[in-house]
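Let's turn to subunit A:
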Amino acid sequence: MSQHLLIAPIVLPLCAAVLLLLRRGGAVLIKRTIGIGTTLALVITGIFLVHTAGDGVIRFYALGDWQPPFGIVLVLDRLSAMMILLTAILALGAILYASAGQDEDGTNFQGLFQLQLLGINGAFLTGDLFNLFVFFEVLLIASYALLMHGGGRSRTGAGVHYVALNLAGSSLFLFALGILYGALGTLNMADMARQISAGLDAHQQGLVHAGGLLLLSVFALKSAMLPLHFWLPRAYAAAPASVAALFAIMTKIGLYAILRVYSLVFADHAGPLAGLAQPWLWWCGLATLAVAAIGVLSARDLRLQTSYLIMISVGTLLCAFGMGHLDSITAALYYIVHTTLVTGGLFLLADMIGSQRGRAGTRAVRSRPLVQPGRLGTLYFIGMIAVIGLPPLSGAIGKALVLSSAEGIQALWLWPILLLAGLCGIISASRAGSTIFWRTGEGDPDGPKMGWRRGLGITGLIAASPLLTLLAGPVSQYAAATAQQLNNPDHYLEAILGTPMLTPGAVVPHAGGESS
Partner candidate 1 sequence: MELIYSICTGVLTASGIFLALRGRTFPVVVGLTLLTYAVNLFLFSMGGLHTAASTIVGTDMPMADPLPQALVLTAIVIGFAMTAFVVILAMRARGDLGSDHVDGQRREESREAS
Partner candidate 2 sequence: MKRLLPMPLLSLLLFVIWMCLTALTPGNALLALVLALLIPILIGRFWEPQPTVHRPLKLVAYIAVLIWDIIVANLEVSRLILAPRRQPRPAFVLYPLSLTEPFPITILASTISLTPGTISAHLRMHDGTLLIHALDVEDTQALIEQIQRRYEQPLKEIFQC
Partner candidate 3 sequence: MLTWAFWISSALFTLALVMNFYRVLIGPSLPDRIAALDTMYVNAIGMIIIQGLWQDTSLYFEAALLIAMLGFISTVAVCKYLLRGDIIE
Partner candidate 4 sequence: MVPWLEGLIALLLVAGGIFAVIGALGLLRFRDFFQRLHGPAKNSTLGVGCTLLASMLFFWVQTGDPSGREILITLFVMITTPVSAHLLTMTGMHHRLQRTEQTQGEPYELGSERDR
């Protein structure tokens, strides 16, 4: 049974979604219980998977018992396990928050939420490029639905941009996939890597080059790399809080895909194609950082501010990927965990703050006092310290890791930009925070209290930062091991292609055929 645990992050939410969606209505309590319960189960699964992957063995699950490279495989390595766990934790915070009432603003929230998780987990686990496309689409369409949850003009406006750009992106994805299949004759990523390392003729090489770069544009769009980031700020700022929180992982999926594909398929063994994406990631990452810093500075709204802070993290990560050595990947992996959880928490927090401020909402203007200024203020303070990268929280550690991994001329570019981005963050956060929590006007506090579910959701996610600070040693160690694993795609290839039989005794690569 434990072998099937690998597919649990996909099957669990799908089962839950089916249960939740069979009827449109249904008792709220039951739906919430299923939603939260499943997410909790995903967290446990994630922990187990991280534990399993911790031994450094790369495992795979051949769907339909069709062995790679012929069938679709799910691959569990340190990276995918980590991302699964990360998603689950973030989702738990988000679903707790949503279950305090937001889920009932429209139909089918709980079910769609699980489907979104299904898509995300699938994207993290799959070892097949076309399957990655399918999961991208699952998570995108689910995100469209969730973005529209509860309705409203700003959501519609942001939605049009978000959807149109991503639709175009999906087309580009298929072009890229087509080229790669046409040039390599396979869809399995490990097999692609093998084909490339086995040597290509010049014609194929050019095609793979085109496909690889085109694919980069798709992943760059998802990860909000400049100049393809335009969809992000508005979409994130407009989404319902719990959805925006979950969206914190969305850009990371693009980044994950970049890391996965370019560290596996276009690694050193790819000869002239090695490091295909690196320079682009590096320079565009820097540009992303710069623009995001300007964005943070200009943001007059908490949610917009958080959106741009996410973009800063994207830029940071892209730069780290662009440097592409062991230390920088280690740094990036630590940073990814930190930024995802904290920004997720900040979206929830912003919503909570906004709901207690009446018409001022999340805008940084004078308003009536908050109902719970102490609690929310503390959370905001901690969250901002973390996300801006001030000590003593995880952001500072992540940033220091990234900075210290830059060498020579790289540091000359990265340091000033990243540090100035941090300064922009300080200016923006202190301005917004002092306005919202300190510069309160007359009027009686009024609005919903945080309550235990929202409180748990927000606190849980923001508390991740202190926790990541305390556990920085082991976490960074895991990250380093992960980077090491990524750095050695040979192991991956060997695990996926070198051992053709998963089930001992099977002679044909397929166990079907016998009648049942």
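Observations on the structure shown:
Everything below uses one rule, namely that a contact is a pair of C-beta atoms (placed from the backbone, for glycine too) under 8 Å apart; a residue touches a chain by one contact, two chains touch by 3 or more; residues count from 1.
Inclusion criterion for the candidates: all candidates are chains of the complex that A comes from, given by their letters.
Keep in mind that this is a model prediction, so the values were computed, not measured.
Candidates 1, 2, 3 or 4 all come from the same complex, and the one touching subunit A there is 1. Against candidate 1, the residues of subunit A that register as touching in their complex are 130, 134, 137, 141, 144, 148, 151-153, 156-157, 159-161, 163-164, 167-168, 170-171, 174-175, 177-179, 181-182, 187.
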